[in-house]
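Before anything else, here's the structure in question.
Shown here: the complex without one of its protein chains, the others still in place.
Take a look at chain A:
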Amino acid sequence: MTSTRYKILHDTHYHYSSTVSLAQQLAHLWPRESLWQRTHHRGLHIAPEPTHRSDSIDAFGNPLTRIAIEKPHDSLIVTANLDVEVFQRPELDLNISPPWETVCQALSYTTGKPPDPSILEAARYRFESPYVHLKQVFSDFAADCFPPQRPLLLAAQALMEKIFDEFTFDPNATQVATPLVQVLEKRRGVCQDFAHLMLTCLRSRGLSARYISGYLLTQPPPGQPRLIGADASHAWVSVFCPVQGWVDFDPTNNIRPELEHITLAWGRDFADVSPLRGVILGGGSHDPDVRVTVMPLDEAIAHGL
């Protein structure tokens, strides 16, 4: 089976303008295992040394690290160091997925009828969540992608294309908390916004779709060396089809993820799986400095990394 192996470095560096006396952080920085992905090495280095640290699995099955630093500190550095192998996923024929209305029907409840376990699992990702509010405008926006009886996955592909065509990638247009209505209005945003937008368009119709947090291999401009730390974390979505299972779509790049997307975690939206979130006491103003490097393993070895 074809596969690619990656070296990933994900550094988060907080410099606080005043001392932090107590910090609690949740990290989703370790990749979850799946049929198409294996982790050969995972390291998580934290400075200062946490007072407490525990590694567990969250309610959605993602590795989760809890960190508490109960002593004064002026900076926090969290470094993830990963060696991940991504396998080729099986070929899919989007044409054979059931019409989207049939899928909606299959996902809805019938009194006294036990739902199929896969349907019950998919139901977790069918409703509103902290960053994905459901509104008529989203349903209307996506209406032309969902003509009657179109196979679900073709409709999802059309929606991905629509977002890709009509929106501009603009890191300055939004912040984490920018409401989707505003993203829709301005037609600008970043990968998180496009993923959330695609989720709300699907869920507003009663379909199940989840948010995937991960990385994407980027290619340096021809003739130039890869720069360390020049990448970023990435996000895309996965749509549930009762026949073909979960199928990934990346609306930021208009592609279906294959060998170049590395999955970290999935959840209902960004709130469930943000790479590093926390509450600190003190700290003043601060902005994290985040540096991500994704490179093929052989290239990393050549670099001596």
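Quick notes on this one:
Criterion: a contact is a pair of C-beta atoms (placed from the backbone, for glycine too) under 8 Å apart; a residue touches a chain by one contact, two chains touch by 3 or more; residues count from 1.
What we mean here is this: contacts and distances are computed from a predicted model.
Only one chain is not pictured, and the protein name UniProt records for it, out of "Putrescine ABC transporter permease PotI", "Putative circularly permuted ATP-grasp superfamily protein", "Carbon monoxide dehydrogenase large chain" or "Thiolase domain-containing protein", is "Putative circularly permuted ATP-grasp superfamily protein". Within the complete assembly, A:Q24 is the residue of A:Q24, A:T39, A:T102 or A:T218 that touches the hidden chain. Within the set A:R5, A:R38, A:R124 or A:R226, the residue that contacts the chain not displayed is A:R124.
Only one of the listed residues, A:P242, A:G282 or A:P296, touches the absent chain: A:G282.
The omitted chain makes contact with chain A at the following residues, 12, 14, 21-22, 24-26, 51-52, 58-60, 66, 68, 70, 105, 108-115, 117, 120, 123-124, 126-128, 130, 134, 136, 139, 176, 192, 204, 206, 232-233, 268, 271-272, 274-283, 286, 288, 290.
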